[in-house]
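For this view, one protein chain was removed and the others were kept in their places.
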Amino acid sequence: MTQLLRIELYKIFSRPRTYISFAIIAAISGVIQLAMLSDGGSFVNFALQGVNEQFDIQGKVLNGYLVTYITLQSLLIHIPLLVALVGGDAFAGEASMGTLRLLLTKPISRTQLVLAKFSGSLVYTLLLLIWLAIVSLGVSLLLFGTGDLINLKSDAFVLIMHNDILWRYAAAFAFAGIAMMSIASLSILLSIFADNAIGPIISTMGIVIVLTILSNLELPLFTLIKPYLLTTHVIGWKGFFDDPVPYHAIGNSALVLIIYTIVFLAASIIFFNRKDIKS
Amino acid sequence: MAPVIETKNLNKSFKDFKAVSDLSFSVNKGDVYGFLGQNGAGKSTTIRMLAGLIFPDNGHVFIKGQELHNNTRHLLQHIGAIIERPDMYNYLSGWDNLKIFASLSNKKIPNTRLHEVLELTGIADRRKDKVKAYSQGMKQRLGIAIAMVHDPDLLILDEPTNGLDPQGIAEMRKLILHLSHDLGKTILISSHLLYEIEHVANRMIIIHKGKKMVEGIVGDLLHPGDTLIQVSMLPDTDVAGKLAGSAWQVYVHEHTSSAITFKMDPAQVPQLNQWLVQNGMQVLEIKTKHLLEEYFISLTNDAAAKD
Partner (left out) sequence: MIKRYLLLFSLLICLWCNAQPAESNASSLFYALRTKVLTVHDYVADVKMKINVAYMRLPDLKGKLYFKYPDKIKFERNGGISILPKKNMNLAMSNLIPQGKVMVIDAGYDTLGGKKVHVIKVVPEDEGNIVLSKLWIDEQALVALRTETTSKDGTAKMELTYGMYISQALPDKVVLYLDVKDYKLPKGVTMDYDDNETNSAIKSSGTKKSSKGTIQITYLNYSINTGLNDDFFNSNTK
């Protein structure tokens, strides 16, 4: 198993494609930082319109913490894509390359292969998040400095003191790890059914996008299924930027995500063990 | 001793398509077993069932007497296989590919062994190049290196000469004979070309539409006496009369005024030719073709006609 994992990691990290994801994250984060450097003031004014009617908000609203929050917010859609890029490729990529059949003529257990590929994707995902933390939080703090964080929710204006923020980011990134783990397991499951990697990558994205829309639609029918949707919980990291922090809800979301992960992983193992390798 | 491979009533369908039907055969220790069939005859499906890639609908595969399905991991240690194209991780070097697959063989394989198989397959000096820069022939050799690196008793080689030039085919044949004669491996080798099999295999099977057509010892199946000698000549009205009185009469398979087919050992062709000339028949061409080949081609034509 460790040998399989070592090989998976070796394969993941000897491909140029893997590093494209890291470059994309740095690029998105950089573009947002650049935009905020050049025109952050008007952005902040625009966002604070509703509050500015009645209150004068002074001080360094545009700071590293806020820019990081904005970056994370907009990467909501992108990170799952990057995770799917590796997860969706896990089996389908090998199937299309033709290496899967060679791999499976070796005396390895299919269950262990699924677990190794999942662990490999997980390591990649976590490194991606650490990288995200460096280029978004690290660089933003260097460029914009620290400050108090204003978090605008649809129905609330939350202000968090500058010395009360860093741990929230640490917790948020840890939560994002759990969330992305569920996305990785979903993309691996889809990957098992496909013989080329594009299918599962696109499908994972499609599912994430559609569910995100459902999660955000305020319709009675959807409110009913909302607590069960993956995407409702994927953004649980935002809970850490509320006051008070809704620990119960976050814990619940983490649990739902872990259950999803286990279900996807178990399904992957079951299906893969029965799959005829025809590629 | 149990056969190295034994299948019993293998069946496999994909949706409505019956790929393999009631297929039973056995490969004994030391055999070079030719697995012959047209494209689409069910070779690939069968071979994948032997390597644990595809699960039969019913029937069994036994490797060294043990049911494959229940002991896949254990039994695969004794098998080295290349299935269809020799696909590798293109973005890695030949050495890295070999190293990766060697490390999955459940036993410690020293680097000296890796060098040994690379020497044997003749790609040692290109081991550091990325596989994407390899020719088809080099990939095929690397595939064989990967298949044999853990020193398995049984090698399953699916169309190993695909994409090779004539020299490559000759070298591959040499390598297979070396593996069999000098190293005592049991080898199952598939092909859609009879002449590739007949020079290396000692036993063979022909399958068609998923069913076994012929199985046996190559020497028996390709017995020289079963060769067809086809003589083309200028039309001669008295062919029947001339044959009737001669010793060649017994070998006649069929004849017209401009063609006679004999079924006999090709060693006698010079004498036959002499007799034909002496009897005033103006020979245009003499072709020899084995009955099995004729039969095999008829299967092809069948399949082609169906397409």
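Per-chain residue numbering starts at 1, and chain names A and B are given in the order in which the chains are listed.
By definition in this document, a contact is a pair of C-beta atoms (placed from the backbone, for glycine too) under 8 Å apart; a residue touches a chain by one contact, two chains touch by 3 or more.
What you see is a predicted model; the values in this text were computed from it and never measured.
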Discussion item. So there's a chain missing from this view; which of the remaining chains does it actually touch?
Written reply: A
Worksheet, complete the sentence: Missing-chain contact among A:7, A:67, A:150 or A:186 belongs to A:150
Worksheet item: Of the listed residues A:51, A:166, A:210 or A:270, which contacts the missing chain in the full complex?
Response: A:51
Response to the item:
Missing-chain contact among A:107, A:120, A:200 or A:239 belongs to A:239
Worksheet item: Footprint of the hidden chain on chain A, which residues?
Response: 41, 44, 50-51, 53-62, 73, 76, 147-148, 150, 152-162, 164, 212, 216, 218, 226, 232, 235-239, 242-244, 246, 248-250, 253
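The criterion applied here is as follows: only the chains that are shown with their structure count from here on.
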Worksheet item: In the complex formed with chain A, which residues of chain B make contact?
Response: 14, 48, 51-55, 72-77, 79-92, 96, 100-101, 103-106, 143, 146
Discussion item. If we count contacts the way the header does, which residues on chain A are in touch with chain B in the complex?
Written reply: 3-4, 7, 10-11, 14-16, 97-99, 101-109, 274, 276-278
